[in-house]
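Here's a slice of the assembly, chains where they normally sit.
Chain naming follows the written order as A and B, and within any one chain the residues start at number 1.
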Amino acid sequence: METVTRKRIEILVDTPLVPRLLKHARDVDISGWSLIHIDAGGGRDGEWQHDDVTGAAAKTIILMIASKEKADALTESIAPFLDSFRLLLTISDVQVVRGERF
Amino acid sequence: MIVDTLTSPIILFFVLGIFAALIRSDLAIPEAFAKAMSIYLMAAIGIKGGIEVAESGFTAELAAAALAGLLLSFTLPLLAFGLLTRFGKLSRVDAGAVAAHYGSVSVVTFVTAKEMLTGQGLSPAGYMVAVLAIMETPAIITGLWLARKGQPSSENGGILHEVFANASVVLLVGAFVIGMIAGKDGFEPVKPLFDTGFRGVLCLFLLDMGLIAARRLIQSKKLNARLISLAILLPLINGTIGVMVGTFVGMDIASAAALGILAASASYIAVPAAMRMALPEADPGIYLSMSLGITFPFNIIIGITLFSQLANLVG
């Protein structure tokens, strides 16, 4: 099968902020996204575990496959609040089939 | 009465949760189960409140209580904001976010208080569930307004929706209305689950809340002596105001005590989620540690007894 290179974007974010980021993703015309639940973590701010009761400390990974152009556009678009929202954004190359979808 | 409190299984399970977290036990209540218990508890108190109001009808006392609750939730954050910026040395944004928490209410604190009071023959009126629902959200609006120096934000529409379509408001009000429609007779067939299990579920739920509150306290890196003092001072002030207002507008002793406890309690479910969305630059470490880590256990173990005695005194 023929494959092409696309970007795999992973954004680790507080769950309540997910809708905001998806709005930005839609604005730059990213075609799809999937959410992965994070159980626990640690960083400069100390450790946390997910609990459904308060929910305020919940974190989620937004996973998106997109073309380089869209990935760049998304990065520009969310750059202003990378810090204040404490986002963790990583981008890597992946091979996909039927790349015209992304 | 303090002794009663400390031999009640409900409180003892809460203490067990705190203890387990402090000795760093791996004891954990599955999240889905804890969430399920909170849904059950809200549905149960909603229905019961609705049935009671269906029986007693809409009274002047009910209207007064609703209005008192509304005013308290709108105004308590103003006082809190002053203390948080001056004494607490918080930034405007952080202080606004914390103030919103203290103006709003904690459902679990209310449910626990209702059980403890009822156990002593001091049943708060059924309409207090409606007051609980009313008090959840106005504080969010005041808090945001304080944080933003009164500048309206483009996101406010979203926040208002978030606030009124909020899960706990919808569930409480919905179950309340169902209770009013179904009435005592309609409730009979579903009563066993909502009635019989209630106190036992509250025990297990408070076990979890003890774990969560204490873990939050241990893992927090954001608390200092000033913030800790405020997390105890604010419920003392707000609770006293609440009892006074309640007594003043003519509520019975038990309901005035409940209003005091509502005023003293701080939200740690609806408001943190709203603040994370509307004020992402405010530090969640501060507001969660204060409301969940300190104020919540303070109210459960001391506040409930305190404000019910105060209501007895002034009522």
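Points worth noting:
We take it that a residue touches a chain if its C-beta (ideal position, glycine included) is under 8 Å from a C-beta of that chain, and two chains touch if they have at least 3 such contacts.
Remember, predicted model here, so these are calculated numbers, not experimental data.
For the full complex in this file, the chain formula works out to A x3, B x3 (one representative per kind shown).
Assume only the chains that are shown with their structure count from here on.
Taking the mean of the C-alpha atoms as each chain's centre, subunit A and subunit B sit 34 Å apart. Remark: subunit A residues 14, 16-17, 19-20, 45-57, 81, 84-85 touch subunit B in the complex.
The part of subunit B that touches subunit A in the complex is made up of residues 31-32, 34-35, 38, 208-209, 212, 215, 219-221, 268-269, 272-273, 276-277, 280-281, 284-285, 288, 292.
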